[in-house]
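All protein chains but one are shown in place.
Chain naming follows the written order as A and B, and within any one chain the residues start at number 1.
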Amino acid sequence: MNKILEVHRLNRSYGNFSLKDISFSIPEDCITGFIGVNGAGKTTTLNSILGLIKRESGNIKLFGLDMQTHEKEIKNRIGVVFDDSCFYDELSMSEMKDIIAPAYTSWCEDDYKGYMRRFSLNPKQKINTLSKGMRMKYALALALSHKAELLIMDEPTSGLDPLIRSQLLEILTDYMKEGGKGVFFSTHITSDLDKIADMLIMIDHGKIVLQEERDTLLDNYRIVKGDTRKLKSEIKNLFLSIDTTDFGFTGISNQISEIQSHVPDIVIERATIEDIMLAHIKGGE
Amino acid sequence: MLLHLIKKDFLIAKKYLLIMLLISVFIPIFVIWYVPELGAEIGFVLSVIFTVFMILQQVSIKEYQYPKVSALLCSAPYPRKFLVLSKYGFCIGIYFLCSLIYLIEITLFPMYGKLSINLVLGMFLILSVFIGVFLPIQFKYGYAKTKFIFMIVIMTSPILFPQLIKLDKGLSLNIVNTISPVFLYVIVALISISILMISALISIKIFEDKDLA
Partner (left out) sequence: MKIIISNISGKPLYQQIKEQIKEAIFNSEIEDGDPLPSIRAFANDLKVSILTIRRVYDELEQEGFITSQVGKGTFVSTNNLELLRDSKRRLVENQMHEMILNAKTLGITKEELNNMMDILYEEDQNE
């Protein structure tokens, strides 16, 4: 499978925060979720990829082309959705569109009109009269109206109610149907990823902590519960993270059979993405 | 593409633009009525400086209010240098509008003054110096730190310019006599354009390295 985005050893520091040697790649035809808690470095990474902030080292390739040398061509092929307030609120949607659209060589006015209709948005309406959900849909309409092959989104669902979130996920699923496309979105709402992500990349404290297919992650990690008294220190090491109380322990691990051989009496349950993410973060501390 | 970005600035200053253009209509008239000894030319000069700076301030306020728009524009295929050049284009565009208004005024009331080449080129030079110095500073430090400059220019121009014109009238007589007029016009135009180009290059360099998010 082709790699639609490749990031290689990206470094960037900001005062007391830095991105350290960020490297990852995203295959095409996949929806990739970029997860991490607030402040982990998701937005900084996205901004570096888009060239909005300068990187100190490392290189970025999209569609096999180097961002340094093919910036304009690449930007023509990506659609971008930021989390909020990236429009002049006093303008109407149609006026704002007239500012953005001419930048793209493949802008398709019919696609734009189609999306505005589908999202029930009136182009003449002023942006500051829109709810957060409508603004996100508008941003999506703009991002999807120039035949973009990769959609990059920074926390598109934060602050949105479950109905709109599920509508967004549906729109993304539709977008992917044609094939040859990709979606890369950062979020800390892991329940959305449980539903549509194919690939997960997790960042914590400026470093990439994991990069894995979602189903493989869900297949390999389990929640393990058992008797605290049976927990010896060698077994603790088999866990990614573990919580103990007087009544038992709960932990996340991907070495279930090992644990089972030491402590046969355990309850095993499937973990969610959130469980696995939190375990990685806690385990890292 | 560049035109669209210039259009954007006009769009965001839309409401203010109308008011300012009206003001630029009245400034020359005001000058002629109350201080006719200075000549309507002063009115023209003042109206250009006033209008350009006040509208520029308005656009800068909006951009300061919505900083992420630049991020959105730069994640689109708009090259950063076009975002810089569009500011210069915008200022020059306003200059043309003011000139047009002045032209209409003196066509309707020819006794108030004339739009000589001297005035047009001289004003262009003055404008080039102003925005040539100011825009790179604003690109470097942002609106918040530089908004006082707007205040200073707008407040002091009614006082400074009459003085400057008096000086200039004294100076220009000597220089104009020694060089042929056409040559002078070309030199002044070239100087203005060079100032703008150098300023634009500096601004572009500043903006290329700026973090937009």
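In this text, a contact is a pair of C-beta atoms (placed from the backbone, for glycine too) under 8 Å apart; a residue touches a chain by one contact, two chains touch by 3 or more.
All figures in this text were calculated on a predicted structure; none of them were measured in a lab.
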The chain left out touches which of the shown chains?
A
Which of these touches the unseen chain: A:Val37, A:Ile189 or A:Ile268?
A:Ile268
Candidates A:Glu73, A:Glu109 or A:Asp219 - the one touching the absent chain:
A:Asp219
May I ask which residue of A:Val81, A:Met199, A:Ile235 or A:Ile252 touches the chain that does not appear here?
A:Met199
Touch criterion as defined above, residue of A:Ile100, A:Met136 or A:Met176 at the omitted chain:
A:Met176
Residues of chain A in contact with the chain that isn't shown?
29-30, 173, 176-177, 179, 195, 197-199, 213-216, 218-219, 222, 256, 268, 270
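By definition in this document, only the chains that are shown with their structure count from here on.
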Distance from the CA centroid of chain A to that of chain B, rounded to the nearest Å?
45
What part of chain B is in contact with chain A in the complex they form?
1, 4-5, 7-8, 11-12, 62, 66, 68-69, 71-79, 209, 211-213
Which bits of chain A are touching chain B when the two form their complex?
43, 47, 50-54, 72, 75-76, 78, 80, 82, 84-91, 95, 98-100, 102-105
